[in-house]
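All protein chains but one are shown in place.
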Amino acid sequence: MDLETLLSFDWGTMTPEFIILGFIAILSVADLFMPKHVDRKILGWVGFAGVVLALASLVSLIGTDTTSILYDTFRLDSFAIAFKLILLLGAALVMLLAIDYKHNDGLEDNKGEFFYLFLSAVLGTMFMASSGDLITLFVGLELLSIPSYILAGMRKRNMKSNESAMKYVLNGGISSAITLFGMSYVFGIAGTTNLKGIATVFGGLTDPQHIYILGLAFFMIFVGLSFKLASAPFHMWAPDVYEGAPTPVTAFLGAVSKTAGFVIILRILLSIFGYVPVAQEDGQPIPLLFAMQDYIAFLAGATMIIGNVIALRQRNIKRLFAYSSIAHAGYILVALTAMSFITFDAIWFYLLAYVLMNLGAFAIIQVITMKNGSEDISHFAGLYRRSPLLAVGMGIFILSLAGIPGTAGFIGKLNIFMGALMVDQAHYVLVSIMIATTVVSYFYYFGIMTQMFFRPASSEEKIQLPMGTLVVILVTAVGTILFGIMPNLAIDFLHTNFNQFMDFMR
Amino acid sequence: MENAWLIPLFPLVSFLFLLLFGKRLKEASAFVGILATLASLVYSILVLLERLESPTHKAEAVWLTIGNLELTAGFEVNQLNALMLVIVSLVSFLVHTYSKGYMHGDERFPVFYAYLGLFTFAMLGLVISPNLLQTYIFWELVGVGSFLLIGFYFYKESAKAAAKKAFIMTRIGDVGLLIGMILLFWQTGSFEYDEIFAAVEEGAISGTMITLTAILIFIGAVGKSGQFPLHTWLPDAMEGPTPVSALIHAATMVAAGVYLVASLFPLFNASETAMLTVAIIGAFTAIFAASIGLVQNDIKRVLAYSTVSQLGYMMLALGSAGYVAGVFHLMTHAFFKALLFLAAGSVIHAVHTQDIEKMGGLWKKLTFTGPLFLIGTLAISGVPLFSGFFSKDEILIAAWAHGNYGLFWLAVIAAFFTAFYMFRLFFMVFTGEARSEMKNVHESPSVMTLPMLVLAVLAVVAGYVNTPWFGAFLGDWLVEGNEALGHGHIAGPGWIMIVATAVSLLGILLAWMMYSKNSISRDWLSSRAPIAYGVVKNKYYIDEIYNQSVVFATKAISLFLRFIELFVVEGLVKLTTATVQALGKTGAKIQNGQVQTYGTIAFVGLAVLMVIYALTGGYL
Amino acid sequence: MSSVPVSAYLALALILFCIGLYGALTKKNTVIVLISIELMLNAVNINLVTFSKYGANPSITGQVFALFSIAVAAAEVAVGLAILISLYRNRRSVNIDEVNQLKN
Amino acid sequence: MTLTGEFFAFMSLALVAVIGGVLLLNLTKVVHMVVALVFTFVSIAGIYVLLSAEFLAVVQVMIYSGAITIMMLFGIMLTRHHGDEAEPKGGTLRRLFLLVGVLGFGAAVYFGIYDLDFEAVPNTLHENNTEQIGISLFSHYIIPFELTSVILLAALVGAIVLARRDDEKEGDQE
């Protein structure tokens, strides 16, 4: 490959990735050479600027033609742009949280590392969204995972943080192995790692044995990746890890990393298993993905039930949100199960809403837990008196998480319901489970409300909000309400700019 | 006559006016009420006079539209209505006047007059209703008026209980009326009396349906008129101020049941069974209540049972096709019973007790009330030449002529009882020893005695509008132009009048011997048949039976339902939440903090999925 | 062509994968757990390399994939060990079943 | 299936690999386990050679048998051990459960692969194997390759950050 070929690629489409990469380099070097006593907060702001810059350049890329670099190892299609928008938005918000995060148990010495490790994880998520090749996808996945393991354990002197990292890395390793095992079979039967190539090969498959193996591979990949989603059966690490990890990392895992998980799962499932023909009794073959609907539905249902039901018993706010995030993964899986023509819309919108509301909630959780040094839910008592802004903000996020109309969370759920009910074999049971568990979720969501609004405060001390956190809360609250009242802003944006993701496989 | 609808409005205006300004007017409120009823009275008389000449007038307007059904409201002036208007407004006017003296000094004086106004409005509205629905509306409103007035002394537990009882017992009857009325509506398509009668005449309704609806409507009448078995509220209703008893529970409202049956006479008449039911219930009530009246010691209660008994007479008359007799007795009864109550009120006003055992020798002290009371007593006892004599005679004839011989004899015995207990009452109150504690007994003011006087005159002369000797003027007029109501005068054997006279005189004689002469011991019966006496004394234990059965059953059902509420409804909820909680607990328990457990579960989950897939969806 | 059937290689990989998995989920010592995970990844690599040679469309890609997998595995082990050491420093134990402060 | 040299080679290598794995499960001393696994890793390298992946075989020996194992040993030595690797208590149910799961998993997969065969396509993997990999890696897969470098950087930094001993106070026990 000579220079000419190298330059012939449209590297401009990778600008956001290059920006992040560049900032990783800048931060790591700066951190190395900065005197030890200088507050690393400044690096955080630099990193934040980097993410914002990347976001800006990504926005400028909206509308460019689908580009593919080096046999799809990087591709910029509308799917990639749409989801990278969410990822970068989430990353920027988490970055702000991380800047304001103060905890005196080991993290403070390594704040500089924290920021660029975080950026590398973000880079990983971006590649997960933006690749058409199994190898890049896998590497992107690991680029997300490995810094995440470290980030979770960065409160070095906190045993919970150590434990959380340990659990995360062990589960992550196993899940990677399982995913890879599945991928190896896919590769074996396709003989290529290019998703389009795989799709072409699979489209012509007739040997039932191969299809059977692909079915197994489907399970391995799906279950392996469900680790990232924190959905059943690979969900159990989530509460422990979320509880132990530093709050911004928890926010990151709960929102951005989960989004990335959905991105990769959509990419792989749709482009690979959407093309495997499974013979039916009536002779009309259907895609393997559709044949697997019952299994996905089962997992989705189990996820929703597990998440919501166990959340009822939680007293630790971060743990509670961990279970809640499991439940939300289940909701999104419902959209995936349905495979209607609005599945993409539904998942995209839900993830957008979810990132906003979840990060908003975590911003407030971070403020409260930092203030009290404990994560017990009772510290929310009387929040309304101490800081009406925080209480109302949290109220909005909780309403949105609970799917109350007027918030983005509701429109997100609406989309999912539509998808699940509009297909010919409508998923009534699944939708019923989803709605029933949503109602169950009222118990714990409104339990927080009860604390905030009904219970007396233990102290009347006002709560000071750091700048960055305030910005996060405002942005997410406004977004949550805005997309709840005028969802068309987002939905029309999606449709005008991304044309139904028609170029997904092109 | 076109403006007859104004008649009920006067008292309504009085009611509203007193509600708003009564507090300021204090006892001057009386004048508002009196004036209003006087207006009604005058107008009613004018209407009656006009009606004597001209035919029935009816005017209606749409009240409520239901799809293409139109329910109307309006008024009608036919013979019965016109007569009732006068009776009601007259008695009401007199009671209004009387009350000014009787209620003097009561702190809720204006409220009393307001209530009276409300009641008079409702009662007048009731009697000019052209259709069943409107009848029902006012029917309920008079019930409320009655309820309010019975419970006028709200701080007395007994008044509270009596008011509640009155309302609920009549309500039971009302539901019967409501059902009957609605059924009739779906059969005939109308609530209008004339259309219903037309439908009945055409045979548009099956016989069973006529019987059913007639009996259901009769249940309403039973409730309102205190007929057996819904009679128990009426004696208790004596908790109200005495003028109220006179107006509502003697002259007007309780007669509404009779009025209703009379209004619907063509319907009843179309069903033998219904007629027989009415007659039997009437006759039975007549003797049943009379027998209780024999042993009561409360002056008002005696009168109350007497009312029940007399209402039974009227029912018997109607049930025996004696339309005229029934209405006639209704009229005469209104006068003499109102008179008796007012006189009783005057007595109570004077001696401040209602227990006749504690009275005696008042004849000399109450020189005015005494004779008036005696006139009433004579009238009700059916002593010849008094009004009661003529109307009762008509009823007996009707019963005989209709072939209800058994019932006829019951009525005769009841007449005997009536004469006996009324004179027992009279003798115990007015004759004999004057009690020592009866100091300061003085005659009532003229505002009270004058109304009694008017009533007394009527009690004497009202009978002459319809007599075998001077022509059945009333009867002819009542049935004029409407054959369905039967004849204006039913001829009966002449001996009936003699029998009637004989039993009443016998009763008076017996009473005189026992209570005035003391030639027969007062304990004659109670000592000889103590059980029977006890039963009668305790009103046949009807209240107790109701308490043990209906009230008990209601409570039992309620408790049973509460059991369901607690254990089934709530239990299911608790079960559900408990299940969810238990699920959560189990889930949390599995989440045991062992990272290898997590991995195991994830992996086993995967394995299970794959095995299921291999077994079901797999190839081969 | 080959005297060893593809399925033999695949079966070997499967067996090693299962062993690794079993080890990872039962062994008490965290180091051994980590190394068991490596064994699982090795099994995957055998698969990849086998398919690279005998698969539907033999090409070097499988080996490259395996190479990436090895690199990633190495990184993972490094991080895993670092976390282990950090944990050990606070807890003085490497027994995985004693790491259960976070639960329910 | 003919008895060729390749077959014998495969069988013996496979046997060693599996025995190594089984020993990993059954030995009681941690160090022994690691050593047992070295055998597995080495025999896997041998298998790579059979599969015309010489470069990978070398990498396997260097990284697994070398680097990773050594790292593990360091890890073992750096952390104090309570003697032998005793059987974890109480986990019997879980192990049984897992065993059934593993067997089910194995059976399901084995069911798919036991007679899997592809049309033999002649290939040239064994010729200039390293060069082929190199070309592929630096042209086709340059992007993941570069990403891997970021991963390694992150792992490196992370490992240092986490494993570095803090000079100040020792862990506050929470």
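For clarity, chains are labelled A, B, C and D in written order, and residue numbers in each chain start from 1.
Everything that follows uses one rule, which is that a contact is a pair of C-beta atoms (placed from the backbone, for glycine too) under 8 Å apart; a residue touches a chain by one contact, two chains touch by 3 or more.
Here is the rule we go by: contacts and distances are computed from a predicted model.
Entry comment: the absent subunit's protein name, as recorded by UniProt, is "NADH-quinone oxidoreductase subunit M", drawn from "ABC transporter permease", "Monovalent cation/H+ antiporter subunit D family protein", "Heterodisulfide reductase" or "NADH-quinone oxidoreductase subunit M". Every visible chain touched by the undisplayed chain in the complete complex is listed here: A, B. Considering the full assembly, A:D492 is the residue among A:D207, A:E461 or A:D492 that touches the omitted chain. Of the listed residues A:L414, A:I463 or A:M505, the one in contact with the hidden chain in the full complex is A:L414.
Summary of contacts with the chain left out: across A:I26, A:V46 or A:V431, the touching residue is A:V431. Set against the missing chain, the residues A:L6, A:V38 or A:V439 yield one that touches it, A:V439. In the full complex, the hidden chain is touched by subunit B at residues 62-69, 133, 136-138, 140-141, 144, 151, 154-155, 157, 159-160, 163-164, 167-168, 171-172, 174-175, 178-179, 182-183, 185-186, 554-555, 557-559, 561-562, 565, 568-570, 572-573. Within subunit A, the residues in touch with the undisplayed chain are 341-342, 345, 399, 404-406, 410-411, 414-415, 417-424, 426, 428, 431-432, 435-436, 438-439, 442-443, 446, 449-450, 453-454, 486-488, 491-492, 494-495, 500.
We adopt the following convention: only the chains that are shown with their structure count from here on.
Under the contact definition stated at the top, the chains bordering both subunit B and subunit C are A, D. Annotation: A-C is the more contact-rich of the chain pairs A-C and A-D, by number of C-beta pairs in contact. Subunit D has its Cα centroid 30 Å from the Cα centroid of subunit A.
Counting partners per residue, subunit A has 135, 138-139, 142, 146, 149-150, 153, 156-160, 165-167, 170, 174, 178, 209, 212, 216, 239-240, 313 as the residues that reach two or more other chains. Shared interface positions of subunit D, defined as residues touching 2 or more other chains, are 91, 94, 98, 102, 105, 108-109, 111-113, 115-116, 140-141, 144, 148, 151, 154-155, 158-159, 161-162, 170-171, 173. With chains as nodes and touching pairs as edges, the resulting graph is complete, every pair of chains being joined.
Every residue of subunit A that touches subunit C in the complex is listed here, in rising order: 134-135, 138-139, 142, 145-146, 149-150, 153, 156-160, 162-167, 169-170, 172-174, 176-178, 180-181, 184-185, 187-193, 201, 239-240, 243-244, 313-314. For subunit C in complex with subunit A, the touching residues are 13, 17, 20-21, 24-25, 30, 33-34, 37, 40-41, 43-44, 47-48, 50-51, 55-59, 61-62, 64-65, 68-69, 72, 75-76, 79-80, 82-84, 86-87, 89-91, 96, 99-104. Per the touch definition, subunit B reaches subunit A in the complex via residues 580-581, 583-585, 587-588, 590-591, 593, 595-599, 601-606, 609-610, 612-614, 617-620.
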